[in-house]
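With one protein chain held back, the other chains of the complex are shown just where they sit.
By letter and in written order, the chains are A and B; residue numbering begins at 1 in each of them.
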Amino acid sequence: MLLEVENLKTEFKVKRGTVKAVNNVSFGVEKGEILAIVGESGSGKSVSSLSVMGLIRDPGKVTGGRIMFHGENLVDKTKKEMNKIRGDKISMIFQEPMTSLNPVYKIGDQIMESILTHTDLSKSEARKTAIKMLDLVGIPSPEQRMEDYPHQMSGGMRQRVMIAMALSCNPEVLIADEPTTALDVTIQAQILELIDKLRNKIGMAVLLITHDLGVVAETADRVVVMYCGRIVEQADVKDIFTDPLHPYTKGLLESIPRMEEDKDRLFMIKGVVPDPTKLPKGCSFADRCDHCMEKCKEHMPALVDVNGRKVRCFLHSDEEEVDV
Amino acid sequence: MENREVLLEVQNLSKFFTVNTSFFGKPIDVLKAVDDVSFKIYKGEAFGLVGESGCGKSTIGKMLVNLYTPTSGKIIYDGVELTALKQKERRKYCREIQLIFQDPYASLNPKMTVGDIIAEPIIINKILPKNEVEKRVNYLLDCVGLANHQRNRYPHEFSGGQRQRVGIARALAVNPKLIVCDEPVSALDVSIQAQVLNLLDDLKDEFGLTYLFIAHGLNVVKHISDRVGVMYLGKLMEIAEKNELYNNPLNPYTQALLSAIPSVDITHKKERIILKGDVPTPINPPDGCRFASRCFKAENKCNEHCPQLADVGDGHFVACDICGK
Partner (left out) sequence: MARKKVLAADGVDVQEAAAIEKPESRFKAMWDTLKKNKAALFGLFVIVVLVIIAIIGPYITPYDPNAQVMSEAYQKPSAAHWFGTDNLGRDIFSRIIVGTRVSLFVGIAAVAMSLLIGTILGSIAGYFGGKIDAVIMRIMDMMLSIPSILLAITLMAALGKGIDKAIIAIGVVSIPEYARIIRSSILSTKENDYVAAAKVLGNSDRRIIFHHIIPNVVSSIVVRATLGISTAILDTAALGFLGLGVQPPTAEWGDMLGRVRSMILVYPYMLIFPGLAITLAVLAFNLFGDGLRDALDPKSRS
């Protein structure tokens, strides 16, 4: 594994208690692989990625676990050391391409700045690299676009600039947090194709954070499904979509209206996500689950291996989580 | 299809916004949000309108509920030409066409309790005598799946899905006949989307409603609608019965849009059409086909002549000079 997260715990202290936003989460991503983390709002998917980047701010804190990258634990790194890794070896792109770029600088200068901070290149070399990057992400006439300000570009173009900036130092890992949520479908298709092309071309590992199962099905190799801060299922993309094991994954897949078929009613997962400060005693999904048993309300199932994939549900194994 | 009763007809409807005026007030840049759009909505159906951001679908919705005044064209509701009425007269019809908003956080007044939010339209429109209002509010809350005792709570105490339910109850309070649903589920989590979509489906039968369902997610629109219109840069590109549209899309834009939607069905990987370039701005759009700059089937003539919606049979309309015939 290129990047390996082990038993990560991230907590937020709020007025009403402690939110275990990420609770004992482990996953890894290989070179050239796209790992998708899916979940709804509050599932902890974004906090996981921010933890990896060392971007958790007060009142949040990584309280346990390891994030191993090239044999080093990123959790132990100082701010300064993380700054060096961030944008160099590990890059990130965000959901909102409108606010991620500084509106008062030309986009060319912004890309060059990130190159200059992380490499020893001269200014003119950095400029060449920046143009090359813009070209790589499919921006037409990149040399002229270097002189543009962010507001002169469309949302799709800005997201491309963000990707170009993230890639400018040849990162080994790209974390993409909802990279296409703010974009139109036809533009989304372009961006997803671009990410896919780039990981093949430069062998980058991609951590794709999204709520859109369609995006996952189209791009990811492996999938981690999160619910209330925990991983509930982890498998290859084919297994997740053809044979989901966890009732939550199943429910999510069935509740999406599909183009291919006509259904009178959509399947509904009942209820709402529980209050993160007051998670139920047993399985977090128990209240909303159609297969809920007595045991589910009392005990938290463990994430166990089932035929080379992982699932956290008493329907598949009786094993209980030890560390609740 | 033809003998069904038309509830709403839109004829050559346009809405232009002047973005920039010269010193003497002459418009220089005109944003053509909706440009010469015509369609019909039949009583009891759900008509879907899809398109990407900036295509003008929401603008149409806002014109129907009188939030925008059309630049030109007619809106005929139940045989009455609304656009010919004076504002005062028009208000009487306002009640019958209601709107459900996209953002469940911005659409409820944070300083009012949920009960008051639903009761207000009943009271100001004098729909029921005062002593019956409370009963009606409770009934409406029940209809949208909220409990009576929640009526004294404020919007910020509710989740996104629950707030959307309140918005739906508020729209129902004035006994509307047509509801414009403007992206009602796109701000909600996946598992909550299904709940709200099913609710809308149920309410349509129960209250005998007609929907104009506006969304960018073609799968959501297809699920809830009977017929679907596809918009691009202020123009209607194609209208058809939903299965016809899905199985036999004629306009290249519809084809691209359908193929671009990421599908969870990984066993049937479909051929993707990746469009080149960006959606152009609707400011001073070209004379020819709006889609010509990105179209993979475009020919020279597309840049010169703007195609009109033409009937290709069975209520399938398409605006394309190449594929339409």
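One rule holds in what follows: a contact is a pair of C-beta atoms (placed from the backbone, for glycine too) under 8 Å apart; a residue touches a chain by one contact, two chains touch by 3 or more.
Small disclaimer: the values here were computed from a predicted structure and weren't measured.
Chemist: In the complete assembly, which of B:C55, B:I75, B:L140 or B:L199 touches the absent chain?
Modeler: Considering the complete complex, B:L199 is the one touching the chain left out.
Chemist: Quick one: which of B:V6, B:C94 or B:I266 touches the chain that's been left out?
Modeler: Final answer for the missing-chain contact: B:C94.
Chemist: One chain isn't shown here. Among B:T71, B:Q150 or B:N248, which residue touches it?
Modeler: Only one of B:T71, B:Q150 or B:N248 touches the chain omitted from view, namely B:Q150.
Chemist: When the complex is taken as a whole, what residues of chain B touch the one chain not shown?
Modeler: Its contact residues with the unshown chain are 62, 65-67, 91, 94-95, 97-99, 101-103, 106-111, 120-121, 124-125, 142-147, 149-150, 156-157, 161-162, 165, 167, 170, 173-174, 195, 198-199, 202, 206.
Following the convention adopted for this analysis, only the chains that are shown with their structure count from here on.
Chemist: Report the inter-chain centroid distance for chain A and chain B in whole angstrom, where each centroid is the mean of the CA atoms.
Modeler: 32
Chemist: Across the complex, what residues on chain A touch chain B?
Modeler: Within the complex, chain A touches chain B at residues 40-41, 140, 154, 156-157, 184-190, 192-193, 211-219, 237-238, 241-242, 251-253, 255-260, 262-270, 272-273, 288.
Chemist: Under the definition above, what is the set of chain B residues touching chain A in their complex?
Modeler: Its residues touching chain A are 52-53, 159, 161-162, 189-195, 197-198, 201, 216, 218-220, 222-224, 243, 246, 256-268, 272, 274-275, 277-279.
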